[in-house]
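Shown here: the complex without one of its protein chains, the others still in place.
Letters A, B and C name the chains as they come in the text, with residue numbers starting at 1 for each one.
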Amino acid sequence: MYTALLNDPEVAALLADEAQARAMVRVERALAAVEGRLGVIDAAAASAIEKHLAEFEPDVADLARGTAAAGVPVPALVAQLRRAVGGDAAGFVHWGATSQDIVDTALVLQLREALVLLEGHLAALIEALARLADAHRATIVVARTRFQQAVPTTFGLKVASWLAPLPRHRARLAELRPRLLLVQFGGAAGNLSALGDRGVAVMEALAEELGLGCPAMPWHTERDALAELASWLALVTGSLGKLGLDMVLLAQSEVGEAREGQGGGSSTMPQKANPVLSEALVALARRNATLLSGMHEAMLHAQERDGTAWQLEWATLPDMVASAAAALSHADHLVRTLVVDAAAARATLDAALGLPLAEAVSFALAEHLPRADAQQIVKEAAREAAESGTDLLEVVARKVKVPIDWHRVRADAEHPACSDLLIDRVLRTATSAMAPSSPAVASAGTRSSA
Amino acid sequence: MYTALLNDPEVAALLADEAQARAMVRVERALAAVEGRLGVIDAAAASAIEKHLAEFEPDVADLARGTAAAGVPVPALVAQLRRAVGGDAAGFVHWGATSQDIVDTALVLQLREALVLLEGHLAALIEALARLADAHRATIVVARTRFQQAVPTTFGLKVASWLAPLPRHRARLAELRPRLLLVQFGGAAGNLSALGDRGVAVMEALAEELGLGCPAMPWHTERDALAELASWLALVTGSLGKLGLDMVLLAQSEVGEAREGQGGGSSTMPQKANPVLSEALVALARRNATLLSGMHEAMLHAQERDGTAWQLEWATLPDMVASAAAALSHADHLVRTLVVDAAAARATLDAALGLPLAEAVSFALAEHLPRADAQQIVKEAAREAAESGTDLLEVVARKVKVPIDWHRVRADAEHPACSDLLIDRVLRTATSAMAPSSPAVASAGTRSSA
Amino acid sequence: MYTALLNDPEVAALLADEAQARAMVRVERALAAVEGRLGVIDAAAASAIEKHLAEFEPDVADLARGTAAAGVPVPALVAQLRRAVGGDAAGFVHWGATSQDIVDTALVLQLREALVLLEGHLAALIEALARLADAHRATIVVARTRFQQAVPTTFGLKVASWLAPLPRHRARLAELRPRLLLVQFGGAAGNLSALGDRGVAVMEALAEELGLGCPAMPWHTERDALAELASWLALVTGSLGKLGLDMVLLAQSEVGEAREGQGGGSSTMPQKANPVLSEALVALARRNATLLSGMHEAMLHAQERDGTAWQLEWATLPDMVASAAAALSHADHLVRTLVVDAAAARATLDAALGLPLAEAVSFALAEHLPRADAQQIVKEAAREAAESGTDLLEVVARKVKVPIDWHRVRADAEHPACSDLLIDRVLRTATSAMAPSSPAVASAGTRSSA
Partner (left out) sequence: MYTALLNDPEVAALLADEAQARAMVRVERALAAVEGRLGVIDAAAASAIEKHLAEFEPDVADLARGTAAAGVPVPALVAQLRRAVGGDAAGFVHWGATSQDIVDTALVLQLREALVLLEGHLAALIEALARLADAHRATIVVARTRFQQAVPTTFGLKVASWLAPLPRHRARLAELRPRLLLVQFGGAAGNLSALGDRGVAVMEALAEELGLGCPAMPWHTERDALAELASWLALVTGSLGKLGLDMVLLAQSEVGEAREGQGGGSSTMPQKANPVLSEALVALARRNATLLSGMHEAMLHAQERDGTAWQLEWATLPDMVASAAAALSHADHLVRTLVVDAAAARATLDAALGLPLAEAVSFALAEHLPRADAQQIVKEAAREAAESGTDLLEVVARKVKVPIDWHRVRADAEHPACSDLLIDRVLRTATSAMAPSSPAVASAGTRSSA
């Protein structure tokens, strides 16, 4: 029921049991192919396996029963595959491999596809945010620090701060990908024991066959790349959670400076439009922040294989990928449809009695007075302004006789000179992140969808 | 695929979307009934609602779509119910309620049933462990502290230490239940605004109707009882995780003092029997320890309702209940089928060169020598024993001429006098926990299965 | 530097190294006393130990060095104590105990005192909140659900929702205390191996001597009571975090309905008063929610003692106690000094164009029209009111000709009839929680400060 909030249908399909089962079949088939090619197994047997597994559809219910018995689905899968292949060739299925080789490599294949989707969402979101930041360079809003009105700023700069981390996330993804998209092939205990001196060759050929990288040694017990991926997923949802939190706060009845294009209805209050997507972004961020611990706990993977740590990964990582996918998709929808109310933002400033200009006033005064005096005067004037409902600048102008053009001070403060420069700088990082990725990554992406 | 490891089918059914939808219908129907009875809504309308909703089966796919739009399933549900009721009566469905009243009360109804199941599993497990502890009062094993052989103990006492926390968990459950099994009914913002001065009466009557307790005030934003439940679930899985961890360590090839009745097979190593259930217990414990953070984060529930915190609960609590149910079920199966190898345990002690008796030897010597000297002698003798492969007691007897009956020392140390007393004490706490619960709790349990 | 925000000086002193060292000495001394009394050790030796340890001040720097070497401070402590006692009696120090007996029992003694402090803070806070709720029964504010103005409510009821969980926390504390405040005494591996058949008698006498409860068996590896305490600490900070979050939101410049009595200054903006204490409450709540995972991870305590799990507790629990102490102390200060701006709250409602009365209007109309029609009319009228800046009730009155006394509707909606009843109910739970605790608990408290 809550799937639409907490998951993304495309990514959910990529991580479903059926997809995992198919990915495992793909790995077993590729293994037979390369072992046949290298003469590790009989070439005819390899051909038979390749042929019979080309269209093989595994029985997922049977795999579930097998998982309950063995703690991994692979023994049941291998039994299915051997029945499907039949004859002498059946014995060459899964030659020299261990369950973890199949489960982990299949996971990597699934993640490769999921990351292509996530990266696509991320690129689209970067573009949408860049457009939005550019469109609101001149929309003046009040900045709020520690939940208090601070100084005038632009909505464009606020959007730029939502955007700024995203190109970094894209860079991080490019960096972690080659550490993550590696074949897993180590045999019983990670030393390729069953394959004599040809083990490394098979590992390399299998990587090549599947379009994956080849690790220095099997990573059965080195789970850092998965934990790093989990951290990346939490970084992404964390940045989007900040966006969601800001939108929730901007959409408050008393603020109303921006709102979701289409809020959710209430079952009893006809006037309400709840910030459904924004709330979901916050919830998904906190969800991934929580789950991340589990993936780091799972790095304590004992000895040459540890079922306790491995099961913890299975229970954790898919939910994190789903959260990131849902968050990216919600954020994209939100950013493309959100409504900015520049008039409301202007009204906020107008109602603020000039208090957000206090810093500017104090700097203006400081050109004529010692700064401590300037701050003291402004502090008192701010109190007076708030109590009397008079504009701060008027109060100050009345109190202090210095040749200051107060209109100029107001105008300058309300159009912060650096806002545009900073937006430009952020947009440049976004544009360079939009450039086509490096050939290696791109081809990995391409292959994965082949 | 991993459901059999990470969930329990009965509890999964209780927490499924269909069950939640039915529970929400039950709440809406009960609400109309009591409002009709109290004259808050038209009696005929109330009867019509009761009649039409008696067998109503909600359309879950439609609720999912509605949830995506509104962030909660209730607006879509109310629309379904009004269509089902039809006529003027339709307008009296959901009278004075808000979405959260329905979702939270339905959750409480589901949890009430789930807790009956969990409590049943817990009681069965307590019984099984009590039997096992009793059966192994005389099975001598070596205790291991900080992963080193320490002193002789009994397998029965080890089982008693697995058992001891469980009656406490049962007591905790009895304590938290009345805080948790409360109706939620507060209307739009928790002050029963739409019902004039009859709001509290409706809240009380609805609680009565559903067999739930009635809170001092609506608990829309007070999520402590849910976080407390989550903590309880993590306490349960934590204790079972310790059991699983101990079994994993006892089942190691080099130890082999206990093993699962039916281990999982390997896809490449014919000799192996993997401790599948024990591993799952550890993984489920770490999973709940991780998720627990999320439920406590969700206590920061802003103002009169906070979608960010509320969604985080939905994404977290069901997985925690599932983990606890799976863990209880795995532990029960494990405890009933595990195999203790008393001969292997004896052999461990025999192979230990008397080193686990070092403490006993040092206390025996201390009756004749200053204790510091006794400890020093034993320390040196232990080194000598280990290096020469001689039994510690022989080494000491050779080194020190004191009138000690070393056979007696060995026999006493290998049959720790307090083990039985301690087992008895633990079994007594288990038995008293097995007594029928208090009438209040029992009737809540009974009602929930009605 | 941040201690004032993240800790409480009194509790910090109770948990400091010096306090722990003194508590360990107290345990060793009590052990010798009861062993002397029971004839387990020589009575003269026991007297000598009691005498020499009465005023003994342990060398904490030496304990730190010893901890680095042994992983626990006890071997170094025992060496210090034996040097202090001297002679033959020295050998009877720590007789039959293991390091964990001393560390755990000392921890329990420290926690007993810390809980007295926390409970005192909690009681004071309950009283302060009860007074505040009572004082603001008639202060009308708008409730906010999902960050949108919802319906009118009272500030008193809002305070009641901050208060309501606290008596439950007090009840939980009373429930967990007898599970937590237990002596730890099990010897080398938890079976009292060194004490023959007198082990249980020593355990019971030591409990009595220290005013602690006696467990069914040593709880070296059963860490549920500590994890339960950690959960309680997180429940407390969670409830206070909600209070802090609400205050942060109420103190926003655009809301301004309540603020801290003394906000923090800004280094550059003279007009600002930052909600320092409220922010700290939120941060401390999230801190404890995070740390709680660690305490539940530590329940996976392997075999008869597990240094990995045990060290994790040491690194985690003190910070959680500190966070709870700081949060209680901040909340108390905040509640006693916060300023409610009833005029601002009134102005919020006045500026809201009657939209928070939409539910009331729709219920009023529903007495004359089908409810669906009523809701539809109000929904359209709400849009029109917002766009035209007209009051909702005027718009509706113009649109629909029904004999409704709109002034009455407004007055009723703005004075929710149940608010007072609900506040009364909550205050009753607070008052009963304020009654003197049960004799057992009270005497434990008294003893601990003896």
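Everything below uses one rule, namely that a residue touches a chain if its C-beta (ideal position, glycine included) is under 8 Å from a C-beta of that chain, and two chains touch if they have at least 3 such contacts.
The shown structure was predicted, so the numbers you read here are calculated from the model rather than taken from an experiment.
The shown chains contacted by the absent chain are A, B, C, with contact judged over the whole complex.
If you put the hidden chain back, the residue from B:His94, B:His121 or B:Arg144 that touches it is B:Arg144.
Only one of A:Gly190, A:Gly256 or A:Pro318 touches the absent chain when the whole complex is considered: A:Gly190.
The chain omitted from view is touched by exactly one of B:Ala382, B:Val409 or B:Ile423, namely B:Ala382. Although one chain is not drawn, the whole complex shows that of A:Arg26, A:His52, A:Arg82 or A:His330 it is A:Arg82 that touches it. Here one chain is not drawn; of A:Glu18, A:Asp59, A:Glu175 or A:Asp405, the residue touching it is A:Glu175. Against the chain not displayed here, subunit C makes contact via residues 1-6, 17, 20-21, 60, 63-65, 67-75, 78, 94, 96-99, 102, 187-188, 194, 244-245, 248, 262, 264-269, 274-276, 279-280, 282-284, 286-287, 290-291, 293-294, 297-298, 306-312, 314-316. Contacts to the hidden chain, counted on subunit B, fall at residues 142, 144-151, 248-249, 251-255, 266, 268-275, 279, 293, 297, 348, 352, 355-356, 358-359, 362, 375, 378-379, 382, 386, 392. Contact between subunit A and the unshown chain involves residues 71, 82, 88, 90-92, 96, 98, 143-147, 150-154, 157-158, 160-161, 164-165, 168-169, 172, 175, 179, 188-197, 199-200, 215-219, 221-225, 227-228, 231, 234-235, 238-239, 241-242, 245-246, 249, 282, 285-286, 288-290, 292-293, 296-297, 299-307, 359-360, 363, 366, 370-372, 374, 412-413, 416-419, 421-423, 425-426, 428-429.
Here is the rule we use: only the chains that are shown with their structure count from here on.
No other pair of chains has as many C-beta pairs in contact as B-C.
Annotation: 23 Å between the Cα-based centres of subunit B and subunit C. Look at where the CA atoms of subunit A average out and do the same for subunit B: the two points lie 33 Å apart.
Within subunit C, residues 144-147, 150-151, 249, 293, 297, 359 each touch two or more of the remaining chains.
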